[in-house]
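Heads up, one of the protein chains got dropped from this complex, but the rest are sitting where they should.
Chain naming follows the written order as A, B and C, and within any one chain the residues start at number 1.
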């Protein structure tokens, strides 16, 4: 059976060109970039080139503004802990949104144990942060704001440039988690006006376990990983040379194709959304209809639970995701869906389908073929669903 | 020109078998291990298997005691910061040695800014930590001791099991940085009696950017990287599946060959040490003659500076390393060499040659052929050296 | 993640549906927590002759529901009361640790259905007596 992979927000298949670019560094080019002899200098050159390519795509003013990390989570942790501890004499207040990824959310929660105060700015029912709400949350103690560029579950794209205008005026540090946007929609650090920006290679057809943090020149950060002097003393550890080279290759390729690929995915996305809403009653779209990632479809089916849905889809050859609590073993469904104002029992019935480079119209149609039957089968099994009335039983 | 790579302590070439094991996870097996559908479960299985293999080699009692990290530095940081912050209500004193890698040393220094007190236990002229000195440094506030298994510069192997006996009795947490020993000499967490142990794949012919921390069951750690629930909530971030699979493969292979490879390297090492000492006057061996890593040769040549030596060796096709300050741009030579009691000007003239799987007797002989001439050439250029008297000019 | 048995019961759940003239009904769980199970039993001569369920929940919740209805059929009330959640999990060749609460759900729903049956019996007895 041909599988249909619709979980590109979780991870993407690595492009063959990326592997090709990495292979020399997994074979004969094994030098340590910190070494001064030939092998080391070759590795250093490869790092420098990768840094340069990434800086250019992001519109950074210097490659020195790119710090390589082990992924998006580390980049988020470095940005937030690094800035908070570096600025703790200036203030102790951090603002973030209610729908951040756990790498931001849990990091902020951790900082609360270290004496920081955290304000979670709410979102509207589309999942959008109101820049005025950020402004209203500012206090004289505010040292850092972290608002994600686009949400990983519901795909909503935030008004980062508007928020940055407010913060720039006041000289408050602004970080954005752009793990879901880099390589998919245009991301330019100057246009966004951010001071720090996280990205992760495996979200744009690069390798897993490698990412980067953009840090605008002049910003002080405490390192998260202390040790050797790598990454200008900002991130110790022998560099994952092959992974970094792969990340740069993947990013350059993604940036080059974006102009064609984003509209293509948007069209497929809308076809899928409309198909689902037309065929399956008691279904809601999560997130904003237009201000959303080109590849993101997120819906809630009433009366059923997400994990059961995913398993059924998997058996039909379709890989998808859910904000269902049962995929993680907790009882609380996704904090993102709850932040939209969805009731718990509906948030449990969420399905996320995220499209990618390889996604075809035929795949979308195959999903639309299969999905209604699965939903109906589970609803028939659900004590909350009255099949005949076609509505809630109690 | 055939290069002679003698810097295996810095990094090792990846074994072809390791790349072979990784390739499926860089190609078609791209699932995210946190996903519940087929692709995700396959990736999860690969992680589980790798964890299991690594646990077995280290003698861990359960694979759950292995936490994957992005390398040795992250493992050291996680162990030390994680334990220190988790135990800060019990005490604030940490003991470490004067010759730790920067990933331990700088981490301890950082913790001093967070209210911890750090004692650096000295070493003798061979670089060995006296267990009695660790005992003497204990205070009622001591919560953590971190002593490396073997030193990366001078190769000295520490009496970890003896130290752990002292600490076990008192219930004090004991971490060892085993980045230089894992895969090279036997490392068994129970025989060593340690509670935490760091390792890094690229030091034993695995990939760069992946490592692990062994954490004995029941030990609480604050995560270094917060976020998703990966690694039992102890280390967030999408796992570097390919890298982890490669690390396990490399470790199993290294453990299997160690019985033959370690004595082979020891013999070559001693041939190189004796050859250097016999041919080049005013030369000292750094570290202990027997209690040293099978592949480590570390010497100081009086009257000359390490970087100049490395560059000359490089031009002769030999890749080597130095604890010279000038390789890092600082004025202080290696804290390790200074801790041995070497005067600064002599510590500047250090050379480290570290052997590996591919090192041959012919290579050792080629080095012995070339090295005396280079040293002599640099000495002739040195204002500290009186060529005719063959001794210090002033 | 799930055993083959779990996947089998999840994919082809046995005894889905309602028993209109059931002798006992039990509901356990809470849609807010993402799990709710409703279980109907039919009892003849102190023996459970039929059991049906409807479940809103994850794969494990559906599989445990299916399994427990299979397990109780043919059992006396006394025997059925012996069915523990561990027994359900074992019958499914185990459940992932994070899913163990789903087997609680099934055992508790069964107990409630039996309680309901016993309460009705008592009611019938006392109205008969």
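The working rule: a contact is a pair of C-beta atoms (placed from the backbone, for glycine too) under 8 Å apart; a residue touches a chain by one contact, two chains touch by 3 or more.
Given the structure is predicted, the values throughout are model-derived calculations rather than measurements.
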item	value
Candidates B:304, B:318, B:336 or B:367 - the one touching the absent chain	B:304
Touching the absent chain when the full complex is considered, from A:36, A:313 or A:326	A:36
Residue of B:219, B:370 or B:384 in touch with the missing chain, whole complex considered	B:384
Subunit B, residues in touch with the chain not shown (by the definition above)	303-308, 311-312, 315, 324-329, 331, 333, 343-345, 348, 380-384
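Definition applied: only the chains that are shown with their structure count from here on.
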item	value
Approximate Å spacing (C-alpha centroids) for the pair subunit A, subunit C	41
Where subunit A touches two or more other chains at once, by residue number	307, 311, 327-328
Subunit C, residues touching no fewer than two other chains	none
